[in-house]
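Apart from one protein chain that is not included, each protein chain of the complex appears where it belongs.
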Amino acid sequence: MTTTTTDRAVAQLQPIVSAGRPDARYVVGRLVIYLLLAFFSLFVLIPLAYMISTSLKVEEQLFVWPIQWIPDPIQWQNYMQAFSSLGQIAPGLTFWRILANTLVITLLAMSAELTAVTLVAYGFARFRFPGRDTLFFVMLSTMMLPGIITLIPTFLIWRNLALIDHYDPLVLGAWFGGGAWAVFLLRQFLLSIPPDMEEAAVVDGANAFQVYYMIILPLVKPALLALGVLMFQGNWNNFMGPLIYLNTTVQFPMVLALKFFEASISNEAPKWHYMMAMATVMAAPLLALYFVAQKYFIEGLTIGAVKG
Amino acid sequence: MQLSAWESYAPTLLRWLLVGGGMMAMVVGLNKGLQFIGVRRETARGLALVSPWLLGLLIWNAFPFAYSFYLSFTKYNIFQPPEWIGIQNYVEMFTKDTNFWPSLRLTLLYAALNVPLGMVGALGVALLLNRDVKAIGLWRTIYYLPAVLPAAAVALLWRWMFSPGSGLINFLFQPFYALLNVEPLQWFTEPRLVLPAFVIMGMWGVFGANAVILLAGLKNIPQHLYEAASIDGAGTMQKFRFVTIPMLSSTLFYTLVTGIIGSLQIFTQAFFIPIPRRAGTFLNVLIYQEAFSFRNMGYASALAWFLLVVILILTVLVFRSSAAWVHYEGAKG
Partner (left out) sequence: MEKRTWYKFIILLLLAGLALVACGGGQGETPAEEPAATTETTAEEPTSEPVAEEPVGEKVTIRLSTWAGVEEAAELQAILDEINANETRFQIVHEPAPADYYTKIQTSLAGDTSADLFWLSQEHIAGYAQQGALLDVTDCLAASDNPAADLDDYFPEILKTAQLEGRTYGLPWIAQPVVLFYNTALFDEAGMDYPTAEWTWDEFKEAAAALTQDTDGDGTNDQWGFTMNGWPPPQMFVWQAGGDVVTADLSASPVDSPEAIEGFQFYADMIYDDVHTPPEAVIQEQGFGEMFKAGKIAMFMGGAADDLDRVEGMNVAVSPVPAGPGGRATFAWNASTVIAAQSENADLACEALVKLTDGIHHWKIVAPRLSLATAEGIIAAEPRKEQNAAAIAEAVADMHAFTIIPRQAEWDTIFWSEFMDPLFHDQATAEELAPEIRGQLEELLP
């Protein structure tokens, strides 16, 4: 048999290996890909450059027109000063505290969500029970009511539990199945995996838990990684929840602390340089996380591509 | 009166562990319990697995949904008890509110453009990032950037990108303007350009979550299917049509449904970018305005429920159509 490519699941521009001809097409194909990648990345990199450039400027230079890409002088201190200026609002509001707050919210919520989502999605995907499809649709419809309207009723529930000004409203709910979108996504993934391997395992005597843990979970690893990244990011950047439920300033996560630099109702001018510095600090871990996660996407494939 | 870090985390951590443990116990217990009373094994397991969500539905969704539905028949200003007024909110919505129809139109048009373009764009980006090109990891991370920036930063970036004189958009379109001999477009100030501007902004979102999801979906396609297709003599386009798309269809279905739900509820960008009022408002922004600016909570609830019905109908239609084009390898029943 002619060798298959060692490329990953490639859908386009897949050269068929035979003598001679593919090389030119291959090279051109690669070139096109690089060009496309580079072109579209401009749309991303230029705004990023603007953001970083703003974060390094002195306040007086923020709106010098035309745009000055390389700040002069380069204020590395902005990054420190942004956080130290927050410390004056409430003693104890240091970088480490804010970071810890953010991590507590994000990690607790995310791990609970992931655990719960795998259970619920598995239930919807692989088991028949009366009312399953109706319930699934009901779950989807919970996404359809704008969150603004449920803001006050949900707040009332938490208030009756006397949990206002705590982190609980932000992390406890995650145990109840995560978000409907996450269950929906994972269910779709599960449904696209043929049940052959599970059935084989059952025949071999595996119990339900083993089937789940050893067959299903590895197969949906790409989806779980994607979900993990998205959940991390969602909680990391969520500011409405913390705004509504947290009163004490020292409990604020980073995304809320960033709001202190925006224009306030008192018409104080926004501190763009601090805002961008903080936004950069917030984006960096997310990007790092994503970079690591997407590497594992590739590994996930080799487990899934079992032959025979 | 300083709240130490430990004081603020510990109680929550504790309760989190308790709830988590309780949830697990409930799943296991329900499974055993249902089987004990004679329920079929598959049904028991299914119900047990789904029970955390069911419980959540009863606790967290039932009351807010019911309450907001009730509020939609009342006049409620948040400070005083709601006052029952029957279907008056709905009547006013369709007949008296001058903001309603333009907003509905703008929102529907936006969704109609954003959803297909977004899906195609996200698929394109995912395919592009599915390469084994050198440093692809780096490229993927760069492309993920838009998704991780906080909204305020993004709004500032868009304000700059769309600025008529020196923004990136007009700069890139410069050749087209010269070719067609038109003035550079006045984004954000010309009402007719509002919709295209938001669609373009929505396209930026394709680089984010949906591309990640489709990329994961692509990774999920077993390699041997492509190999088998090659052996059968399939070319690139055929492989795309007969292997990639069907295997990806369940994920595509997901992006379609969530795309509809999400784009009809567009809020954050619309909130940060000032729109000439003649162009209309997006429905979700209108709801927010009525709820928290004007404190017509009852009317806002009515608007929200109307939006829900619209989304529901569209979703049902999409579900009905799914039998025709969505392919589940591992579907049961």
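Each chain carries a letter (A and B) given by its place in the written order, and its residues are counted from 1.
What we mean here is this: contacts are C-beta pairs under 8 Å (C-beta built on N, C-alpha and C of every residue); 3 or more make two chains touch, one makes a residue touch a chain.
Since the model is a prediction, treat every value here as computed from it, not as a measurement.
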> Among B:25, B:182 or B:316, which residue is in contact with the omitted chain in the full complex?
Replying inline: B:25
> Which of these, A:74, A:89, A:200 or A:284, touches the one chain of the complex that we don't see?
Replying inline: A:89
>> For the chain not shown, which residue from A:25, A:128, A:159 or A:295 touches it across the whole complex?
In response: A:159
> List the chain B residues touching the unshown chain?
Replying inline: 1, 7-8, 10-11, 14-15, 17-18, 20-22, 24-25, 28, 77-80, 159-160, 163-167, 186, 188-189, 276-278, 289, 292-295
>> Counting contacts across the full complex, list the positions on chain A that touch the omitted chain.
In response: 60, 62-65, 85-86, 88-90, 151-152, 155-156, 159, 162-166, 207, 209-210, 213, 239-240, 243-244, 247-249, 256, 259-271, 274
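Criterion: only the chains that are shown with their structure count from here on.
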> When the centre of a chain is set as the mean of its C-alpha atoms, what distance in Å lies between chain A and chain B?
Replying inline: 14
>> Which stretch or stretches of chain B touch chain A in the complex?
In response: 2-3, 5, 8-9, 11-13, 15-16, 19-20, 23, 27, 42-43, 45-50, 52-57, 59-61, 63-65, 67-68, 71, 78, 125, 127-128, 130-133, 137-150, 152-153, 156-157, 160-161, 166, 168, 204, 207, 209, 212-213, 215-224, 226-227, 230-231, 236, 239-240, 243-244, 247, 250-251, 253-254, 257-258, 261, 265, 267, 284, 287-288, 291-292, 297, 300-301, 304-305, 307-308, 311-312, 315, 319, 327-333
> Hey, which residues of chain A end up touching chain B in the complex?
Replying inline: 1, 4, 6-14, 16, 30, 33-34, 36-37, 40-41, 43-48, 50-51, 66-67, 91-92, 97, 100-101, 104, 108, 112, 115-116, 119-120, 122-130, 132, 135, 137-146, 148-150, 152-154, 157, 166-168, 171-173, 175-177, 181, 183-185, 188-195, 208, 220, 222-223, 225-226, 229-230, 233, 237, 239, 248, 250-251, 255, 258-259, 262, 272, 275-276, 279, 282-283, 286-287, 290-291, 294-295, 297-298, 300-301, 304-307
